[in-house]
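Below is the structure I would like to discuss, written out as structure tokens.
Right after this comes chain A.
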Amino acid sequence: MTASTPVLTMTGISKQFPGVKALDGVDFRLLPGEVHALMGENGAGKSTLIKVLTGVHDIDEGRIELDGARVAFTGPLAAQQAGISTVYQEVNLCTNLSVAENIFIGREPRDRWGRIRWKEVRRRAAGILARLDLDIDVTASLSAYSLAVQQLVAIARAIDVQAKVLILDEPTSSLDAGEVQQLFRVMRRLKDDGIAILFVSHFLDQIYEISDRMTILRNGRLVGEYLTKELPQVELVAKMIGQELAELERLHGTAKVFDRPLVEARELGRAGAIEPFTLTIHEGEVVGLAGLLGSGRTEIARLLFGADHASTGEIAIGGTPQPLRTPRAAMSHKIAFCSENRRSEGLIPDLTVRENLVLALQAARGWTRPLPRSRQDELVSRYVAALNIRPADPDQLIRNLSGGNQQKVLLARWLILEPRLLILDEPTRGIDVGAKAEIQRLVAELSGGGMAVLFISAELEEVLRLSHRVAVLRDRRLVAELDNDDRLTTESLMETIAGGGHPA
Partner candidate 1 sequence: GGGGTTSAGTGGGGDAITMGFSQVGAESGWRTANTKSVQDSAKNAGITLKFSDAQQKQENQIKAIRSFIQQKVDVIAFSPVVESGWDTVLMEAKNAKIPVILTDRAVDSKDTSLYKTFLGSDFVEEGKKAGQWLVQEYKDSKDPVNIVELQGTTGSAPANDRKAGFAEVIGADPKFKIVASQTGDFTRAKGKEVMEAFLKSTPDIDVLYAHNDDMGLGAIEAIEGAGKVPGKDIKIITVDAVKDGMQALADGKINFIVECSPLLGPQLMDLAKKVVKGEQVPARVVTEETTFTQEQAKQVLSSRQY
Partner candidate 2 sequence: MLVTAGLFAAMFVAGGVRYEGFATGQIVLNVFIDNGFLLVVAVGLTFVILTGGIDLSVGAVVALSTMVSASLLQAGWPWWAVIALVLAMGVVLGGGMGAIIHFFGIQPFIVTLAGMFLARGLCYTIGTDSIPITDPAFTAFAQTRIDLFADLWISPSVLIAVAVVLVAAYVLHYTRFGRAVYATGGSEQSALLMGLPVARTKITVYTVSGLCSALGGVLLAFYMLSGYGLHAVGMELDAIAAVVIGGTLLTGGSGYLLGTVLGVLVLGLIQTVISFEGTLSSWWTKIFIGALLLVFILLQRLMSRRGA
């Protein structure tokens, strides 16, 4: 495989953003028929490398060769036409269009007169999604589906293109194990067809499972190119973050007894979204939610936060029923919710890191009581350091941060509220291994201090590592509540989720 000539080579690529050198003389090559992982911490420059390659940004220095010929794309359209198909990091689809259209827009099958053949579009869209094991109504608007489904649709769009090079920038950040396996199957098939695949992910297991070779970036510089099988995981992490990472273990202490209920959902439900469920979260307890894509985890979180209106049941806080009709009401009871969809439900792109970070705290205080500047500075610098947010410039616009760093800012927004119940929906989406451990440690620490946490993650290991108790959802129904003792493993949890096994 090493012998074959690269389909793509990038040499000496540099890219300067105002105040940040995002790429500094990076070399990169991609061979046909390989899955090549691009590794690095949040803000290392992975997405930027992909964007300069596909012409979203101009490069300052360096050259790009595709099939031996120098290229400089004017934009994604040109790159696509040259055979590079890309899924960018954030889901970049048009949620106002139907699922089928999102897959085919720009290259819809047409008849002789240039008229789009809608039937054909729908039929083929359903076919492609079936390859990813997704059976949804392709005529529905994309906005009706969760982020995970949107991510799959974006992937479907990319893999359908007849391409030489397929680029996937964190395609699996919202997917659970089943979908990831399905994606990998498709990737392997494409690889066998001789397509070169560039893959970015912060899940090391996935990297080791699928990739043949990896290139590591650190702070916009090239660390090196390695064969995956020759680089042990510890070394990879060390190369990425420049230091060794402590072993991860279960973070919660040994079985505690929680007897002070904080939030109780009683027969709470929302027609069409989640069947009525009853769930109690105690002070200092971390409750994990596990379930498959679309099983209703996000719905539970939104109901508890008052983001959606419940159609049945009630919520009691400290024993008294409270109507949580708006997020504001929930916040007044010190409930916080970090949404899974950072782009549409989290970021205010035109505001700075500082403003985004203090937003919720400021909203809770009301605009007439501004947060003193000194307090802002203190909070911001504390969390920038704690979560390793880079660049560490609080006055940078948040839209200019890398995806992972944006996520950290949003997390910090809720952590500084010091809520009594913190609802985290996929909080570690797109966050690198180092920061992820840091976040998990922080959550454990806060819960140790009495804060209740509702933790949602597609990564079961993470759920297990943190939670005291795991609630399992299937088909929008709460089916089990399991204590997280030594007998609970990812396998047994998986079984419960799939509906096979029974709680131990």
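Annotations
One rule holds in what follows: a residue touches a chain if its C-beta (ideal position, glycine included) is under 8 Å from a C-beta of that chain, and two chains touch if they have at least 3 such contacts; residues count from 1.
The candidates came about this way: all candidates are chains of the complex that A comes from, given by their letters.
Predicted model only: the values in this text are computed from it and were never measured.
When the candidates 1 or 2 are screened for touch with chain A in this complex, the one that qualifies is 2.
By the touch criterion given at the top, residues 56, 75-77, 79-81, 86, 88, 92-97, 101-102, 105-106, 108, 110, 114-116, 157 of chain A touch candidate 2 in their complex.
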